[in-house]
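Removed from the display is one protein chain of the complex; every other protein chain stays in position.
Showing chain A:
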Amino acid sequence: MTTTVPAPRTGSRAAELTDAVRDDASLRRFLHGLPGVDQVGLERRSAALATRSIKKESKLQALDTAISMIDLTTLEGSDTPGKVRSLCAQARRPDPGHPDVPPVAAVCVYPDLAGVAVEALRGSGVTVAAVATAFPSGRSSRAVKLADTALAVDAGASEIDMVIDRGAWLSGRYGQVFDEIVAVRAACGSDDSSRAHLKVILETGELAGYDDVRRAAWLALLAGADVVKTSTGKISPAATLPVVQVLLQSVRDWHRATGERRGVKAAGGIRTAKDAVKHLVAVHEVAGPEWLTPELFRFGASSLLGDLLRQRRTQALGHYESTDRIGNA
């Protein structure tokens, strides 16, 4: 009688992955050979994951974990250095009256403001993420996208959130999407510890269903994405639990095939602590407990932090506090 899950055989699968990216035809064959996603079953499982009851100690732990996984984000045309500095202050110390609250993972800004954020966060341990590649539409030339990336990297951003070319994807030019991710990854710096981490935004709300989401996730992983990310936050639907589930399955399967752990970022539409906890349950049960760390799971959000802080105080104080009692950048 054994009590362990048998270890996956990684060797044969790794060879298959190398083969998959040999040319456009191989890539297409590989992506279309992935197992399908049944919509009804997927959404049913998401609904079941959402019924986990998380309270007391496990809730407190979840709230702090979620805070530490946030990419605190401002992506508006009206962003100013002042706005970014204000956000950075909250990122460093989310709730100054409660110094045990962990800092968030990163601050996410447009490339031209990355330098401001780097300056404001120096020494804090909070990293700077910048969206690049003609975010959010991705509609520009490759030269512009690479220059956009270089702007952010040169300013000191250590994480780059790129968007894929959905036009190329939807017209079936998978090779083009692949090449672009590879090129942006190269623009993130030389392949050592100083290279900026690459998060690839699939903008799942613009893809053709869950099968397509799974294929796009695999393509991004094959091209070297450190993190697969759901959405820009600019279009709806964004990070839904079923879509995040598909991404979590993809990184889990990637790990089974290669032994490497890649990350997932759920971005857009997650505003409440309750919603965030549901995502953590999915991370825990779909990908596995190893993914419950800021290195492997992130929330892209602007207003989520406020609710997490409020819920955290509620757990500690036993009553709801006015939102005005919590600072809000």
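Everything below uses one rule, namely that contacts are C-beta pairs under 8 Å (C-beta built on N, C-alpha and C of every residue); 3 or more make two chains touch, one makes a residue touch a chain; residues count from 1.
In this text, contacts and distances are computed from a predicted model.
Of the names listed as "Acryloyl-CoA reductase electron transfer subunit beta", "Aldehyde dehydrogenase family protein", "ABC transporter permease subunit" or "FAD-binding protein", the one that matches the UniProt record for the absent chain is "Aldehyde dehydrogenase family protein". Across A:Ala62, A:Leu121, A:Met162 or A:Val227, the single residue that touches the chain missing here is A:Ala62. In the complete complex, the residue from A:Pro99, A:Gly123, A:Pro289 or A:Gly318 that touches the missing chain is A:Pro289.
When you scan A:Val37, A:Ala238 or A:Val251 for touch with the missing chain, the hit is A:Val37. For chain A, the list of residues touching the undisplayed chain reads 1-6, 8-9, 35-38, 40-42, 44-45, 51-59, 61-62, 65, 249, 256, 280, 284-285, 289, 292-293.
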